[in-house]
Structure formats: structure tokens, C-alpha cells
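Every protein chain of the complex appears in place save one, which is left out.
On to chain A.
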Amino acid sequence: MSVLRPLDKQPGLNTATILLVGTEDALLQQLADAMLKEDCASELKIHLARSLPLPSDVNRPRIDLIMFVVNLHSKYSLQNVEESLRHVDATFFLGKVGFLAMGAGQESHCSIHRNTVTKLANTYRSPVFFCDLEESQVTRFFRGQAPAHTTDANRTRLSPWPVPDTCPPGP
């Protein structure tokens, strides 16, 4: 109940659901708004959560991708993400989890070293993306160390399972 599993529900028809987990509500909201404005082949739903586990009494669709958002200016956000990672089933880390590290551009404000997040992402075999939000647009994106097969952050669909509909295949 309290652990998120990737396959415990049926996939939605022509929908993709992304869960963003992070303590910075404003950042998550901005990121979600920016993502929803992008063109997506299927219907995109974004859930925001401060931390895991998610409340079990709510009926929600199957989650296709979890992005953990860490703010490099706040040690608290890293501690929160580390706590939340415990509530995710191991099979989720087979390509359905990613880390977003924000605030690397302002080196003088950083409380966490970039390598700490990179090491965390490597431990969980998941990609890490370093980015900054400016105004209401995601302006700069550059990838941290990541395995070659993962997809680019601009694409919101990520599903290793064939979706039973007429969607065009991913990039």
C-alpha cells in the first residue's frame, strides 16, 4: 500500500502520468505548467507531491514516471528525496525514475555539492538532469552523467511497455 509499484494498476488509454516529488512547491508548479504547455502525443497528467508515501485513499491512475526534484540550495530537499526513495519499489528504477537537480547555476547559493546528487542518481541507476527555472520557462537543460538509453527530458512520455493504441512510437 505505501510502496509505489509500477505495474499494480492498468495503464490508462492514451494517457501518461508523471509524478513530481519535491519540497519546493513553487518550482514543481512552474515545471508542471511548462510541461503541460509542451506538445504531447498522448494526454499528459502531472501529479505533484511533497514527499512519499502518497495517501492511499485517493484514486489515482498508474504512474508512468517519477521525477525527484532536488534544490541544490536546500539540504532539506535532498533529505526529503532520500526519505521518499524508500517508498518506491525497486522495479520502478528500471527506467521509470529520474532526478532533477535545480539551482546549479547559482554556485554561491549551493548548500549541496553537485556530486552528491550525481552519486545518488548513480546508486539508483537513474538519470540526473541539472536545470534551472527562469521566469516561467525551463530555459537551460544539460544532462548529468546518465546511461545512454534514457530519453530526453523534453519528452514527457516514457513507457517501456507497448501502449495498446495508435500512438506513434517515442523518439
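The working rule: a contact is a pair of C-beta atoms (placed from the backbone, for glycine too) under 8 Å apart; a residue touches a chain by one contact, two chains touch by 3 or more; residues count from 1.
Rule of thumb we're sticking to: contacts and distances are computed from a predicted model.
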item: Protein name as given in UniProt for the chain not displayed, "Integrator complex subunit 4", "E2 ubiquitin-conjugating enzyme", "Proteasome subunit beta" or "Centromere protein L"; value: "Centromere protein L"
item: From A:N14, A:S51, A:Q79 or A:T123, residue that would touch the chain that is not displayed; value: A:Q79
item: Touching residues (missing chain, whole complex) on chain A; value: 23, 73-77, 79, 107-115, 145
